[in-house]
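Before any comments, here is the structure.
With one protein chain withheld, the remaining protein chains of the complex are depicted in position.
Note that the chains are named A and B in the order they appear, and that numbering of residues resets to 1 at the start of each chain.
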Amino acid sequence: MTEEQPFLRLSGVSKRFGGVQALDDIDWEVRRGEVHCLVGENGCGKSTLIKAVAGVHAPSAGSIEVEGRNVLPLDPGRARALGIQVIFQDLSLFPNLTVAENIGIEGALGGALRPVRRARMREVGREGLERLDFALDLDALVSDLPVAERQITAIARGLAARARLILMDEPTASLTRAEVGRLLGIVARLRQDGIAVVFVSHRLDEVVEIAERVTVLRDGRKVGTWPVAEVDQRRIATLMTGVEIEHEVVARDMSAAPVLLEVGGLSRRGEFADVSFGLRRGEVLGIVGLLGSGRTELALTLFGMTRAESGRIALEGQPLSLRSNRDAVRAGIAYVSEDRLSLGVVLPQSIEDNLIVALMQQLKNRFGLMPPARRRALAAEWVRRLAITIPGLDRPVQTLSGGNQQRIVLAKWLATGPKVLILDSPTVGVDIKNKQGIYEVVAELARQGMGVIVISDEVAEVFATCDRILHMRAGRIIGETVPGAVSEHEMEARIYA
Amino acid sequence: MADLSPSRDRARSDFRRSLVRLSGGHPGLTGLLAALVLIFALMVPNFLSAGTLNAFMYQLPLLGLLSLAMVVPLLTGGLNLAIIATANQSALLMVWIMRTLLSPEAGASTTLAVIALALAAGLVLCIAIGFLTGALVAYTGVHPILVTLGTKSLIDGISIYLTRGMALSGVPEIFSDAANATLLGVPAIFLLLVVVAVCVGVVLKHTPFGVACTMIGSNIDAVRYSAIDTRRVLVGVYTMSSVTCFFAALVMLATFNSASADYAQSYLLVTILAAVLGGVDPFGGFGTVTGLMIALAILQVISSGLNQFGVSTYLTVAIWGGTLILVVVAQSARGTLPPFLARLRR
Partner (left out) sequence: MPERAHAGLARLRRRPEIWLLLVILLVGGVFGVTARGFLTLPNVIDLLETYSVQAIIAMGLFVVLVSGGIDISFAATASVAQYCAALLASRVGLPVPLVIAAGLGVGVALGCLNALLIHYFRITSIIATIAMMSVSFSLLMYFSEGRSVYDLPDWWTSRVVFLRAELASGDIVRITLPIVLMAVVALVTWALMTRTSLGRQLYAMGGNPEAARRIGIGTGRLTFFAYGYLGLLAAVGGMVQAHRVGESVPNAMVGTELAILSAAVLGGASLTGGIGTVPGVLLGIVLLAILQNGLNLLGVSPYFFQIVIGITILVSTSITVLSSRRGRRLRQLGGAPAHG
């Protein structure tokens, strides 16, 4: 291969947001028609880098060249005209428009009174989908489509706009394995057409599977770029975090402890069926499975948010009839949602209010008021107990890092004194150091006799925290293992099989 | 500010903090209020007089109570367009009961009993309206603008249909005397406003219900996941708003001595202006009763001052609107003005 000019070249690109250095002196190249993976921990600057290339954020310093020409200042329109298409994590589709209209929207831009012909839009839509070898109902509203099909629509939109470089931000985060396979096939097809693809992912197995080169970012800096053949998953993980993380398997045999929570034949139509298991006092039970396997739906039923159609739940031998999550909390069940930002914390409101929100009824005095001192003392105590780093109890939760936000959610529930704590993907968006801290909290709670359920699709996480692991697929529990009895790799293969 | 020594810096920020505390957490608004009082005092000869203060205390309660009724739903990210319709209907019901059941020669005890009955009926009506509105908002998930647009239309419609658009008079003298009494020179209706405002303020700030309201305004799903019955809170919010309308209805009876379906209709949008001027976030989640009260005082000072200038009430409303635009623009200009100017230059 001759040393040809790269399609995209960034030199010395930096970006500051207020006091945060999001990108620091990045040099980066993407060649024509290559598949290039961009990896890094949350908050490492991946999204900012993509937005800089897409013209959404103007870099504070540095240059961006496309085929050797400086293209700064860049705006979204110009970036698209240069053939740079970004498929954002939220897909940036228009839910109120049809598939054809979404794909053909670029053709509908330009002069205000330029006529738009419906037939032409449909044609563009069909062509885009055909290039992906995919059939979708062109007249379906995007809001009616499942996530995987929305993604196809977004990619087809990029193709219809004559993309030469497609950047995909975490495209597989909400796809099943089969859908991921199909997406990887599409990426291969794009490469054949000479279109470069930058793939941002945190699933390293995918990275190794499709990329030619991989670039690692950490704390806003580029660690380096390597051909995939020269690095393996473990090496990439080390490069991402900067530390050798070696999780110890902590599994203990808890079969002698008394049963705390017992679930028998629990079913809810379309979500899960015939789920039975027991959770013992002081035990940490893992439930692994993909998104859509019924794991979160099961947790919501245990937390009283939805009602099972059949089956029973018993806590300490007492059967429970949960009509709402208030019943669950009263019984001693707490649930930390996987979607911290929209279901865990109330971002703009104060840390204090977020900490006490589940406990307000108990803070009332005989006049029905909550004395400010009592509120503050309770909040301050939990900040101390979970070692949460905060700028002040009055500050909004959104000023905290992901790890500290998650500790706020944990503290909120621990303050209610639960017997059973359900953690749904507890470390999503939490950096490595805080992850370890949260694992330690879980271990400590279990030592104190709490029963903990950890739901996750990260095998390393359940191996590091759980005593026993249940495997869920298509709404059913299909297997049970003990961490260490199989290798992480083997477990991963089972989940994604 | 690099040349400031740390201690001076701290002294300065301490000073600023105590100023902020002094102003009830709203330094900008309090400053504006002070400036307005000062300007009018300098320009209008008799502005700083007992007469002005008296007018102030008689005029503020109606708008103040209606604004309180608007603020509670606004905090949760909603809106109640039916507040004035509710207050009017409650006032109509009370007058109707009083004049139907009271003959001129009725004794004092009968009169008092009938008045009590009328008040109870007005209160019950408001509670019922609020409860239904809240249930519609909470259980159908229809946007509160639409729900309350519908209830406003419905309530107004019923009032107009039953009264044929006429005003009802016939408030017994005892009632109007009591309502227009003063305590140490302070009108009873102003005291009513103060009491209701303090109650609403305390409920919003220091009860589980109030904290739930502001949290719901920012993110209702997260609050629901925190084991709070958000539907019940929403029903409570609209009931509370409606009950505040009952007190507004009392003030209407005291002020107008009659009731009608179209009293105070022009206040509907002014209450939203007052709330936003007082720092209530129209998307919900933020706002205080203190801020609202300062904003109301600003509006009333403008109105009293201009009134003494002999300016028409129409111009006053225009200036109210202009004040709101200016305040909100000033708040957002810090962020947007520089790029806007840069764009103009380019």
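Observations
The working rule: contacts are C-beta pairs under 8 Å (C-beta built on N, C-alpha and C of every residue); 3 or more make two chains touch, one makes a residue touch a chain.
Computed from a predicted model, the values in this text were never measured in an experiment.
Looking at the complete complex, one finds that the omitted chain is in touch with A, B. Shown as candidates are A:Ala61, A:Leu109, A:Ala188 or A:Ile478; the residue that touches the absent chain is A:Leu109.
Listed residues A:Arg269, A:Arg307 or A:His489: the one in touch with the omitted chain is A:Arg269. By the touch rule set out above, subunit A reaches the unshown chain at residues 54, 56, 75-78, 80, 86, 88, 90-97, 101, 105-106, 108-117, 137, 139-141, 144, 146-148, 150, 174, 176, 179, 269-271, 291-292.
Residues 81, 136, 140-143, 145-147, 149-158, 160-161, 164-165, 269-270, 272-273, 276, 282-283, 312, 314-318, 320-322, 324-325, 328-329, 332-333, 335-336, 340 are the ones on subunit B that touch the missing chain.
One rule holds for everything that comes next: only the chains that are shown with their structure count from here on.
Looking at the complex, you find that subunit B touches subunit A at residues 202, 206-208, 211-212, 214-215, 218-219, 221-229, 285-286. Residues of subunit A touching subunit B in their complex: 305, 324-326, 328-329, 335, 337, 342-349, 353, 356-358, 360-361, 363-364, 368-372, 412, 416.
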